[in-house]
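As you look at this complex, bear in mind that one protein chain is not there, while each of the others sits in place.
This part shows chain A:
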Amino acid sequence: MAYSDKVIDHYSNPRNVGTLDKSKKTVGTGLVGAPECGDVMRLQIEVDETTQTITDAKFKTFGCGSAIASSSLATEWLKGKTVDEALAIDNMEIVEELALPPVKIHCSVLAEDAIKMAISDYRVKNGLPALELAHH
């Protein structure tokens, strides 16, 4: 199965690989997937408290090229968005942007879950209720 050019680009030159300080109140962390499933994604956001804008996003992913590309793309999209805008990101947008084949749709689902989990973590840290996370 051939990968799309965009997947190859994100895999070869991943954006925003790294780690944010998870002890900070302004940082939200989402860790999804499981080693035995062959995918683990960790996505982190740093939020400006006054504007509710995501100022930084980082990821680390254990997984196939499509999983790495999905999380790399997600960090790119998150930066500059408000938390509410970020919540609206749908996995199918990632599928379209990266031209993922049907067998790789779960990679985009994982990325969406990671975004929502990171936001939920940020909310809880700041005294807001956790998000109701959909279980895929």
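As a working rule, a residue touches a chain if its C-beta (ideal position, glycine included) is under 8 Å from a C-beta of that chain, and two chains touch if they have at least 3 such contacts; residues count from 1.
The working rule: contacts and distances are computed from a predicted model.
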item: Name under which UniProt lists the unshown chain, selected from "histidine kinase", "Sugar ABC transporter permease", "Aldehyde ferredoxin oxidoreductase family protein" or "Cysteine desulfurase IscS"; value: "Cysteine desulfurase IscS"
item: Option touching the unshown chain, where A:V27, A:A74 or A:V109 are the choices; value: A:V109
item: Residues belonging to chain A that touch the chain removed from view; value: 1, 3, 8, 11, 14, 17, 19, 31-42, 60-65, 67-68, 103-104, 106, 109-110, 113, 117, 135-136
